[in-house]
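Heads up, one of the protein chains got dropped from this complex, but the rest are sitting where they should.
And then chain A:
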Amino acid sequence: MTRVVVDREVCMSAGVCEMEAPEVFRLDADGVLQVGEPTDLTAVETAVRACPTGALQLVD
């Protein structure tokens, strides 16, 4: 099952993923990235690619 892994050391809470795939990524009130089930894989792949710090990875 495909899922998203976040490197917490690298994530800068830029929020680009949230713009690309809002159903899956959400920055909570503390600015910490919350990740849901990757429903729309195309949008998630775009978000992973768009991450400016390279903090996101798709793994099977």
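Note that a residue touches a chain if its C-beta (ideal position, glycine included) is under 8 Å from a C-beta of that chain, and two chains touch if they have at least 3 such contacts; residues count from 1.
Simple rule for what comes next: contacts and distances are computed from a predicted model.
> Which protein name, taken from UniProt, belongs to the chain you can't see among "Electron transfer flavoprotein subunit alpha EtfA", "Cytochrome P450", "Purine phosphorylase" or "Sugar ABC transporter permease"?
Matching "Electron transfer flavoprotein subunit alpha EtfA", "Cytochrome P450", "Purine phosphorylase" or "Sugar ABC transporter permease" to the record, the invisible chain is "Cytochrome P450".
> Name every residue on chain A in touch with the hidden partner chain.
For chain A, the residues touching the absent chain are 9-10, 12-16, 18-19, 27, 30-31, 52-54.
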